[in-house]
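Only one protein chain is missing from this complex, and each of the others stays in its spot.
Lettered A, B and C in written order, each chain numbered from 1.
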Amino acid sequence: MLIKKFDPLKKKILEVLDYKGNIVDEKLEPKINDETLIKMYKTMLLGRVADTKALQYQRQGRMLTYAPIKGQEAAQVGVIAALEKDDWMVPAFREMAGMLYKGADLKQLFLYWYGNEEGNKFSKDLKILPISVPIASQINHAAGVAYASKLQELNEVTVAYVGDGGTSHGEFHEGVNFAATNALPLIVIIQNNQWAISTPRSVQTIAETLAQKAVAYGIPGIQVDGNDPLAMYIATKEAKERALKGDGPTIIEALTYRLGPHTTSDDPTIYRSDEELKYWEERDPLIRFKKYMIDKGLWSEELEEKQIEENNNYVNKTFKEVEGTGLIDLDEVFKYNYEIMHKDLEDQINDYKEFLESEGK
Amino acid sequence: MLIKKFDPLKKKILEVLDYKGNIVDEKLEPKINDETLIKMYKTMLLGRVADTKALQYQRQGRMLTYAPIKGQEAAQVGVIAALEKDDWMVPAFREMAGMLYKGADLKQLFLYWYGNEEGNKFSKDLKILPISVPIASQINHAAGVAYASKLQELNEVTVAYVGDGGTSHGEFHEGVNFAATNALPLIVIIQNNQWAISTPRSVQTIAETLAQKAVAYGIPGIQVDGNDPLAMYIATKEAKERALKGDGPTIIEALTYRLGPHTTSDDPTIYRSDEELKYWEERDPLIRFKKYMIDKGLWSEELEEKQIEENNNYVNKTFKEVEGTGLIDLDEVFKYNYEIMHKDLEDQINDYKEFLESEGK
Amino acid sequence: MALMTILDAVNKTLDEQMSLDEKVVSFGEDAGFEGGVFRATKGLQQKYGKGRSFDTPLAESAIIGGAVGMAVNGLKPVAEIQFSGFVFPAFNQIVTHVARYRNRTKGTYNLPMVIRMPYGGGIRALEHHSESIESLFAHIPGLKVVIPSTPYDTKGLLTAAIKDPDPVIFFEPKRIYRAFKQEVPETEYQVPIGKAKVVKEGKDITVVAWGALVRETEKAIKLLEKENISVELIDLRTIQPYDKETITESVKKTGRFLVVHEAYKSYGPGAELISMVNEKAFLHLEAPPTRLTGFDATIPLPKGEHHFIISPNRIASEIKKVVNF
Partner (left out) sequence: MALMTILDAVNKTLDEQMSLDEKVVSFGEDAGFEGGVFRATKGLQQKYGKGRSFDTPLAESAIIGGAVGMAVNGLKPVAEIQFSGFVFPAFNQIVTHVARYRNRTKGTYNLPMVIRMPYGGGIRALEHHSESIESLFAHIPGLKVVIPSTPYDTKGLLTAAIKDPDPVIFFEPKRIYRAFKQEVPETEYQVPIGKAKVVKEGKDITVVAWGALVRETEKAIKLLEKENISVELIDLRTIQPYDKETITESVKKTGRFLVVHEAYKSYGPGAELISMVNEKAFLHLEAPPTRLTGFDATIPLPKGEHHFIISPNRIASEIKKVVNF
């Protein structure tokens, strides 16, 4: 049991690949088939390209506020790769790469940051919940989803994401505890990217790790090198096994770093040092995973170049489609407040339409 | 350091007196002067008598909803006895004995349960905050009080009370963490009386102890026999020392038991067994402390008898005074919503007075 | 048919719905084993098991946020908040998620869930046990807000709420939980959400009330009969989306309007009704539409609460004022 061995209170951190991409402990290396490994790497790469371009689009005034994922691809893809189709993903808001792996369309993901609810309308079979802006509140939803899985005897687990900042919130506490007391099939991934906007991890808590918060709930917690997709993968696999056996939730703290700004409205140079950034740039998950893939004979510089070009084209094409969607129709924005629109809202809309007509619109 | 020695993760529980009143470890026995010991015992006894009578009054239809303290006197008095006059007490709602020790008037305490805000109007020099009904929310107030102590360099600590049920609440999480990150002079007393109304401690959390929740905040937590006033006293003393040194908050879990109903509206026979009750009745804090006091030559059966009679008379007399207060005047109930009443509320009251006059009242 | 109190009606409805639909689950603080502090969920755990009727930790965000997740994953949660004064820790979940999930996901995930809470004053209770906070929820698009005033309506409306594809906040007037009994069908029926009820027809004035104040207004009407004042009484039943038609028609007939509620006056529910009446029946108004409400002041502890009780006499007096304007 990794979870026993890597006790956060003993300052143990689970890693499989070191930051250069060398295997730390061969016994830990998971047996992932080539196809999956390639899908993992390709998704991380696509996430990276999409992220870079989203930032560009935003600076060109074509995209609205966007929350970059750069640096956190492994913490997302490593987890989702360990799930089955039937498992649920409950995102916070910075999980684009994970959502891509789970099957979400890039167009849809972009649509969200483009300012269109369509970006949250994941088809039901994807089992991805919408982005949740109120920090940590989604943990309670995830616990509820897991409760329903258990009661209905569905063979599925729920993975919920939260940030380091989110662990300070009361909603985190209530949600994890609810899952623990009911032994729910839930995996809580804390993407500890070291910052909550401008607030460093050290201001959130003086606990040495976030994984040790699990002690409060009587459940296991483990600190994992979050930039190592293989470590994230094996930790998730084990947590999933526990969950399906009825042993309840696990907290996985992914030690990672947000290499970009908090969102496109944020200027990280105000609060963080170049040294810190450099330190983490060297620990970029893509560097180490690429090395691993090349060592395995599954990847090459040529493939890389080709893939990046392909991604560039794909992302550009996708964003063109997104831009083609333009503004949302009047009727569309009102349609989903209730199953059946109430009369007064109808009247309000009609009044407004009359005004528009009077304006000649 | 007791806190190091009695690690809740190692299932250590701090106790000085066993349940029969014998000293478990002489090295732990605190050197409390006789006067204080007598005050402690007498306060516990007064608390017990006042509690018994409050229940009687309520059954006679003379008192409103009342929340009994029976069984929890040591967890309250042991703590407050370790404080100075300048220290703050932030109660939940079931701390009558602690409030008595801190200097509150029984009349006032009864007035609260009699349904009069006067019962929460503690004179400022008592440094007792009002009863807080929304569970766990007072922990955040306590953290704020402690923040102000620290910023203003006041040599004072804050003791906050919360129940076992309260530890499941988001407000508990946020408050303790806020205090921890700011290294505030705060002591959090969890009165683990095993029940939150009809909900057993085991439904609140599957963590083996509540003290271990401290790990989540990177602060010390200790489990103490809460029916042992000496153990509560020494734990509080040590937590206070830490707090004043700037080492931040401590969580003290007092293992105790609510021997009465949750409130006078509750029927505990629905949810708890006679055996459990009997087990805890044997562990009544008054039994063991009386034995200790008699062993010390500070108390006797005669004194006990006399004191109980005195208490009976005092409590009856006090409650008569309480009953003498009757209903609250119209003007009084409106006076304290703002420093200066706004015009519309004035108008509302005047309209109402006109109505009353028209009724001949 | 069986004679039931409002409390019985809540219990019987939950029982009926849980027996008819295995997706219905019921939970909250003390709502499992002992059946809730008012015993509204009594017997359900024994009958349907700990999975479908259960005690939660003391954590309102988990109760409501948990319900959101359950609803997403196929259940029909009926969550109990012990007293409406303790819903505020879950306000974030209700406003930012419960009300918005359908819209956020463009209809992919609707939330067929009910949040039950006892509410209202007059039971000589501790702090936070006496407030009427319906307008805080009625202001939030995406929620439905329902308040029954009789055992019959309680069963019909709660049934409709559980079957509703949208989230319903269901306030139970605890002051009259056990105040009276009524014949109630023992088989399933619905009272439609969104429809007010004309409790009594009349011609001089329209009075709208809900919850415990419907009965108090009926008493006031009795008092006024001697004085030959004919009151049309409407029980609003659904606070949002509410029945403008029934009220408007009535006001057009009577020309006068009074709304009576326990909630605070300023920015309270009465203001909405008055504005609506202005919008829909201005030219029919023979007197200013008026509200008789709780004071803009914190409800006192029991020894001061009598000042806050809206008595039949007070309602009658206010009706007379409007009628004699």
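Rule of thumb we're sticking to: a contact is a pair of C-beta atoms (placed from the backbone, for glycine too) under 8 Å apart; a residue touches a chain by one contact, two chains touch by 3 or more.
Nothing here was measured: the structure is a model prediction, and the numbers come from that model.
Contacts of the undisplayed chain with visible chains (whole complex): A, B, C. Checked against the full complex, the one of A:Thr43, A:Gln76, A:Thr158 or A:Thr205 touching the unshown chain is A:Thr205. Contact with the undisplayed chain is limited, among A:Gln108, A:Ser149 or A:Ser168, to A:Ser168.
Residue positions on chain A in contact with the hidden chain: 64-65, 112, 114-117, 119, 131, 133-137, 165-166, 168-171, 196-199, 203-205, 265-266, 270-271, 325-328, 330, 332-334, 337, 342, 344-345, 348-349, 352, 355, 358-359, in rising order. For chain C, the residues in touch with the chain missing from this view are 85, 88-89, 91-92, 95-96, 99-100, 103-104, 127-128, 135-136, 138-142, 240-241, 263-264, 266-272, 274-275, 278-279, 282, 285, 287-291, 295-298. Take chain B: the residues that touch the chain left off the picture are 88, 90, 117-118, 120-124, 129-130, 132-134, 137, 139-152, 154, 170-171, 173-175, 177-178, 181, 335-339, 342-345.
Everything that follows uses one rule, which is that only the chains that are shown with their structure count from here on.
The chain pair with the larger count of C-beta pairs in contact, out of B-C and A-C, is A-C.
The geometric centre of chain A is 40 Å away from that of chain C, both derived from CA atoms. Residues of chain A in contact with two or more other chains: 170-171, 173-174, 177, 181.
Each of the following residues of chain C touches two or more other chains: 56-57, 59, 61-62, 89.
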